[in-house]
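Here the complex is missing one protein chain, while the rest keep their positions.
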Amino acid sequence: MSETATEIKETSPEKVARSTGELVALVEALIFVSDEPITVRTLVEIIDDDRESIEAAVEALREEYDGRESGLQIREIAGGWQIATRTELHETVRKFLKTRPSAKLSLASLETLAVIAYKQPVTVPEILEIRGVQSASAIKTLLEKRLIVTKGHKETVGRPMQYGTSKEFLIQFGLKDLSELPSIEDFEDLVN
Amino acid sequence: MSETATEIKETSPEKVARSTGELVALVEALIFVSDEPITVRTLVEIIDDDRESIEAAVEALREEYDGRESGLQIREIAGGWQIATRTELHETVRKFLKTRPSAKLSLASLETLAVIAYKQPVTVPEILEIRGVQSASAIKTLLEKRLIVTKGHKETVGRPMQYGTSKEFLIQFGLKDLSELPSIEDFEDLVN
Partner (left out) sequence: MQEEPEQFTFDFLTETAEIVRGSNDELKIKLGEFAGPLDLLLYLIRQEQANIFDIPIAKITDEYLKYVRLMKRLDIAIAADFIVMAAQLIEIKSKMLLPRDPSVEEDEEIEDPRQELVDRLLEYEKYKSAAEMLYEKTTVEQAVFPRGKIESDEHNAEISATVFDLITIFQKIVARQKDEIQMEIHREEISLADMIKSLRKRIFDAGELSVLDFFEEMHNRRELVTAFIAVLEIVRTESVKLVQKSTFGDIVLRKVEAKA
């Protein structure tokens, strides 16, 4: 293809000659936004320039990343190119990833939390009644994340433990107090 | 920053003195791996260095990105830092991602959003007062797009729900924080 590129091949008239700098910038942006390692072939196709120039741009980019004291590297993997953090920094990166909020709750946990928030104080059998499925592991998760707290036993058969939301719950959901929780009625007007 | 670093400040014994280059690399790696804008506070916490040094590192990094003919930029958004592609490259990037500019908000939704952004926390009747037209479906759209959030009930007749803008709003509109919005009075001058 690089041989043919220098030939006449002026099929696309809009094709503008790009400087190496421009090509490097485009290559960098495309590698950056790609979910998977991006192949030179794809780069050629998208940037619509000849393979030789693209390969040179990738090489220039790699050298640039290696040259500066960077936290990132350009690397070839599975036949494509990707940006990744430098190996030496893994300790800190891992530390960050670990602390990163699993604030994202699983669906089961979110559902259970919603039931507890709106029905508190509520017992495990009552949650089961509403959700139709066991919620034991979700409750465990929510307790671990301190989003819910125990609220004493319910004076009924078996004296089951009751649960309610915690102060942490209010903080994480940006609520001053429980009365700030929107009710179903609040959205009724919007839906119709 | 280096002044404080050389001071006694040896509270955490494991803390090792890091060169500016190392800090910049760490900051770059962390901004890159974070899936949302990362705050200086989190950077300070994870890298475990003083705030001043971290801020200087972020600044150095930003200058570096601006300095080289790069496809990427470091920018402050929604209270944190993020790496993103440069605006000028959007055509090629979009061609690769096969995305079209996402569905634009309707005029009604944009107006409603403007009222909410400037008047928050604001209720539905208050929005009606300004816009002169029912805004229920616009509010629903904005909630669905997560551009606005509920902000508790207003302690007035009927306890109407109040709305405000979300973090997603800042991200989608490229704002550091709400104070970056021009003052509403500025539009007054513009109008007359």
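Order of writing sets the chain letters: A and B. Residues in each chain are counted from 1.
In the analysis below, a residue touches a chain if its C-beta (ideal position, glycine included) is under 8 Å from a C-beta of that chain, and two chains touch if they have at least 3 such contacts.
Just so we're clear, the structure is a prediction, and the values are computed from it rather than from any experiment.
Asker: Which listed residue, B:Phe32, B:Trp81 or B:Tyr163, touches the chain dropped from view?
Answerer: B:Phe32
Asker: Out of A:Ser34, A:Ser53 or A:Thr92, which residue would touch the omitted chain in the full complex?
Answerer: Looking across A:Ser34, A:Ser53 or A:Thr92, the contact with the absent chain belongs to A:Ser34.
Asker: So one chain is hidden, and I want to know which residue out of A:Ala84, A:Val124 or A:Met161 touches that hidden chain in the complete assembly.
Answerer: Once the missing chain is taken into account, the touching residue is A:Ala84.
Asker: For subunit A, which residues touch the unseen chain?
Answerer: Residues of subunit A in touch with the missing chain: 29, 32-36, 83-84, 93, 97, 100, 102, 104-108, 110-111, 114, 131-133, 137-138.
Asker: Take the complete complex as the reference. Which residues in subunit B touch the chain that isn't displayed?
Answerer: Contact residues on subunit B toward the absent chain are 32-33, 35, 73, 82-87, 90, 93, 97, 101-102, 104-108, 110-111, 113-115, 117-118, 130-134, 144-146, 172-175, 181-182, 184-185, 187-188, 190-191.
Here is the rule we use: only the chains that are shown with their structure count from here on.
Asker: Taking the mean of the C-alpha atoms as each chain's centre, how many Å separate subunit A from subunit B?
Answerer: A distance of 16 Å separates the two centres.
Asker: Can you list the subunit B residues touching subunit A in their complex?
Answerer: 21-22, 24-30, 32-34, 42, 45-47, 64, 68-72, 83, 85-86, 89, 92-93, 95-97, 124, 136-137, 139-140, 143, 149-153, 161
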